[in-house]
Structures are given as C-alpha cells and as structure tokens.
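For this view, one protein chain was removed and the others were kept in their places.
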Amino acid sequence: MQLRILKDKILSKLMLVLTLASVSLLLIIGIGLYLHSAPIIEKSSWGTLVTSSVWKPLRGLFGFFPFIMGTLWVTGIAIIIALPLCLLTALFITEYAQGGLKRILVPFVNLLSGIPPVIFGVWGVLFIIPLIQNHIAPHFVEFSTGYSVLAGGIVLAVMIFPLIVSIVSEVLNTIPQELKDASLSLGANKWETIKKVILRKALPGIIAAVVLAVSRAFGETIAVLMVCGNNAVVPHSVFDAGYPLPALIANNYGEMLSIPLYDSALMFAALLLFIIILLFNIISRVILSRLERKLAS
Amino acid sequence: MTQTPHISVQHLNVHIGNQHILNDININIPDKKVTSIIGPSGCGKTTLLKSFNRLLDNTPGVKITGKVLVDGEDIYDPKAEVTHIRKKMGLLSQRPYPLPMSIYDNIAYGPRIHGIKKKQVLDQLVEEQLKATGLWNEVKDRLNASASRLSIGQQQRLCLARGLAVNPEIILGDESTSALDPVSTSIIEDLFISLKEKYSIVLVTHILRQARRVSDYIIFVYGGKVIEFGPTEEVLLNPKEELTREYVKGYIS
Partner (left out) sequence: MKLRKTEEVFFKILMILAAVIVCGSFFLIVGTIFAKGIPYMSLDMLTKTPGGGFYIGKEGGILNAIIGSLYVAGGATILGLFISVPVAIFINIYINGKKFLSDSLRVAFDVLFGIPSIVYGAFGFLIMVYFGFRASLLGGIIAVTLLVIPILVRTLDEVIRTVPRELGDAALSLGATRWEMAKVVLRQIKPGIFTAILLSFGRAIGDVASVLFTAGFSDNIPTSLHEPAATLPLAIFFQLSSPVEEVQGRGYASALILTIIVLIITVLSEILIKKFSKHKS
C-alpha cells in the first residue's frame, strides 16, 4: 500500500526531471551555440558580422550578409509562391470540397509532408533546374544554369505547402458555422462570405501560419543546398545563385576546421538561425494559442 | 436526524477561476440511505458530489476551503492520503467508461492495485460483484471479452461492479442513468435500492421522478447553495422554501 504511493511519488519526480531536461534543451542549445561562436563575436561584433559582405575565411574575414540575403531571397520567393496557393487550397478544402473530395485531398497533403527533404532536393535537381534553365530563364536573361534562388524558392514553397495548408485549414475549421450562416442568410454568396467574414476572422491564424512557414523555410538545409548554386555573393535577381545560412553550415562543417575561427563562424551561423527561428516560433505559437483560447471561451 | 452522519460537510466553499461554484455548504449525509442531490443544471450539484472524493483536485484553477468529514476524518486535511479516501467511495459517472481491458480485468483492476494477487480470491470477487449487479448470467461465458463489447446498460452495471469490488462504503452516482434506456435505468435504480443495505448512496439527478423512486433524503441545491434538505416526501410534496416549491412544480429548470 505505502509502496505504491512511494512509487508514484518517485516516478513523479523522475518525470519532472525528464520534462525539465527536455525543455531546457532550448536553453542549452542556445548557450552551447553562443559559447562556441563567442570567439568570433569578440573579434568582430554582431553588427559587422551581420552587415559585412566580405567572406574571406583565409584572411579571417567573415561577413554573413550574403548568406543572410541568400536566406531572405529563398524564403521570400517560397512564401510568395506558397501563400496564395495554400490559402486558396485551404479555403477550397474547408469551404467548398464535399466529403468525398475532402477525403481524397487531405491525405495527399499529409503524404507530401512525409516526403524527406533530400527527396525534394533530388526532385529539384531533376525537374525544377532543367525547367528554369531551359524554359523560364531564357525569357528573361541570357544564360542561367538553373541553380538559383528561384529554384531554391520553388522547392521550398512545395516543402511548406503542407504546413501552411494544415494550419490554415485548422484555423478555418474553428470559425463557427453560425457566423457563416449569418452572412449567407443576408444574401451574400459563398465567396463574399469568405472574403468579408471568414478571411477577416482567420487573419491572425493565417499570419501565425506564415510566420511558422517562414521559420521552417529559414532552417531548411539540404533541399535548398542542392538547387541553390551556393555562391557567396548577394543575389540581385531570382536567377542568381544564392547561399543560405543552413547550406553554409552543412557544406563546410568538419572540412575547413584548420582555418582559425572558421568553426566559430559556422556556429555563429547556427546561432543566428536559432535565434531568428526561436523568435518567429514563439510569436506564432503565442498567436495560435491565444486564438485557441479565444475560440474556446 | 437520528443516525450518525456518514459524510459531514462543513463550510465548504469551491471556487473555479473567479466563479464561486459552491457557497458555504453545510450538510450531513446519513449512513446507509439513498440521498439525492437535485437542482437545475449548472447549480453545482455535480461539483458537490465530486468534492466528496476529491476528484475536483484535477480541475484547472480550483480552490477549495472548508471541511468534508468522512467517518469523522477530514479528507481535505493536507496529511490525508487521497487514494485511500477515493477507495472508500465508488463513483458511477454519467456514461459508462469501462477501462480498456477485459470484463474480468475491469473488476479485478481495483483489488489488484490494492494488493490482491491470488487468482482464487480474484475469481471469487469477480463472480460475487457480477452477481451483485445481476450481470453474472449475461457475461459468465465471456469474461475475457473486451468490456467495450457490452451494451451501454451492461457497461454501466460493470462499472458499478468494478466500484463495488474495492469494498467501498459509499457509492456516488453522477446522473448515472442519463445515457441509458428505460429498462437499464430501472435495473440500475433497483440496484441502488437494494445496495443501501450495505452502502451509503449519494446520487446526483435532475429527474425528480427518479429522486422520488429511489431516495430517502433529498438535497436541493440552487445557485451554489443548499436551499433545502430533508426526507424525500417532505421536500418534494411539502417543501418549506419558496425556491424548492417552484423548482418542484417545474418553474425553475
């Protein structure tokens, strides 16, 4: 009798420890990355590291601006492509598609989310690169290999489809039927109801989905690395090659550690990613949980 | 009241969040009788019932003050052992929730966690409780079948048997028949009446006819307060309070 209660108490402490340990991972990762990037932060400064465009590791010059811009270009293109498509798809799935069609569409979105990043990369190389090289780029520029921020953006866009569609659908599903009925019974048609009532109500949720998708796109490594060209210059058009931060880490780690400060510079890149993604995630989760609470009460 | 009370509630106040759900409850539940708690929905009757075996503890934002004495022992005493308190009371909820295991294991679950390991003892216990709830003849050939395969009415009787198997002193029923068909309902009601020989029974119900059929005493709760408490016939047929009279006549529901 007493033994059972003791067992319960001990297990409770054990679980507490495990929970705290896994949550504190956030803190530990942050501290670990910071400590390892400290040497380079001390040598230069946050400001110069982030704004300098000179990347000459052999001379000890580490400017992250091209990589930051590479990340922003790729992410920006991905969002511009994915957002309208996903918004329309989510609206179609939640508002128009009938039972049977819904049962067909939703599993495919889930299947898409299960495909590993490297497969997206292979697909990008096999399909998107030739498409850009032979059919899209010739209309705009004289020559392109196809390996470009546009290719990275398209591949990323497809990768974040499932994320945006599922979050936006979830948000749309929480909008009460009574609200839609009220609009419909005033004589509005379905599209007007969507435009004037549903989208307005769902706006915070859509913003949260975009913020999450952005942070996901920031961190995506291998698929982007495979199609992006990886050239450490600031891109000026969508057909230029780019070199996003995660690709920088993945391409160089373990290879050039003989160069002083190089590993510290790469950890700084990881730290930068970690901080940006942490912020974005917290923002979107707070928006989403507020939304949930508001709709629950 | 002539008998010694089995549960004695003294100055019980329950807040959930910033709502005052129960307001200064003082009541004595008699031993070996059926007592029904009646009142309109949302009046706090289920909260009152759950305060008896500390199931309120898990509700987010709950604050409880006052005393609930069971056999003279305050269950909200910080030193009180909560599993021991709960074992004294069997709970029968609105819908049957059989544990995800066989019929046999459902009933043996309680005795097992309290240390009974011997197969013969368990076998005997299971048979005894199934007979007490009139299920034995219906299920004796399929004791190892999953409990979720039984009908809702059978499941509810199984849940009752499961509660009786840990040898409680008190049975708490939270609108236990609200999900059942009329036949199953009357079986459960008859069980309550026959079980009061051995147990004190407290029921929450919103069906006045049921309260009248099965209970010896009635507590009328309204707006988080006990308005009236007394023998069934008196409260229902000759209420002292204006509020009770209106509720019984059907004005408040």
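Each chain gets a letter, A and B, in the order it is written, and its residues are counted from 1.
Just so we're on the same page, contacts are C-beta pairs under 8 Å (C-beta built on N, C-alpha and C of every residue); 3 or more make two chains touch, one makes a residue touch a chain.
All of these numbers come straight from a predicted model, not from anything done at the bench.
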Selected residue (touches chain absent from view) among A:182, A:203 or A:282: A:282
Hidden partner chain, touching residue among B:114, B:213 or B:245: B:114
Hidden-chain contact residue, picked from the options A:40, A:93, A:171 or A:291: A:93
Contact footprint on chain A, counting only the chain that is left out: 4-5, 7-8, 11-12, 14-16, 18-19, 21-23, 25-26, 29, 32-33, 36, 84-89, 91-93, 96-97, 105, 107-112, 114-123, 125-127, 158, 161, 165, 189-192, 194, 212, 215-216, 218-222, 226, 246, 249-250, 253-254, 266-267, 270, 273-274, 277-278, 280-282, 285-286, 289
Chain B, residues in touch with the chain not shown (by the definition above): 53, 55, 57-62, 83-84, 86-87, 89-91, 93-95, 97, 99-101, 109-110, 113-114, 159, 162-163, 166, 172
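Rule of thumb we're sticking to: only the chains that are shown with their structure count from here on.
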Rounded Å distance between chain A and chain B, as computed from the means of their C-alpha atoms: 52
In the complex with chain A, residue positions of chain B that touch it: 81, 83, 113-115
Complex interface listing, chain A residues touching chain B: 1, 4-5
